[in-house]
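Quick notes on the structure that follows.
Missing here: one protein chain of the complex. Every other protein chain is in place.
And now, subunit A:
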Amino acid sequence: MPQLDTSTWSITIMSMIMTLFIVFQLKISKYLYPSNPEPKSMTTLKQRNPWEKKWTKIYSPLSLPQQ
């Protein structure tokens, strides 16, 4: 059994560690898994006018909600 000859063990183990733990993991970590396309929700966010975001003195009375 030439496998039991321990003189080559260190080089084999070193190259295995470099391949498995570094090269393979770096390569596979770059794989991309795009999710399947799905329809977006149709309800759009209501954009607020700039003067609605904060209180200002030029607050237009016409843009106030009806009371």
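Definition applied: a contact is a pair of C-beta atoms (placed from the backbone, for glycine too) under 8 Å apart; a residue touches a chain by one contact, two chains touch by 3 or more; residues count from 1.
Going forward, contacts and distances are computed from a predicted model.
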Practice item. Could you check which of "RBP11-like subunits of RNA polymerase", "Translation initiation factor eIF2B subunit beta", "ATP synthase F(0) complex subunit a" or "Ubiquinone biosynthesis monooxygenase COQ6, mitochondrial" matches the UniProt name for the chain that's left out? Key: "ATP synthase F(0) complex subunit a"
**Study point:** Residue of A:K27, A:K40 or A:K53 touching the missing chain in the full complex
**Key:** A:K27
Practice item. Extract the touching residues of subunit A with respect to the undisplayed chain. Key: 1-6, 8-9, 11-20, 23-33
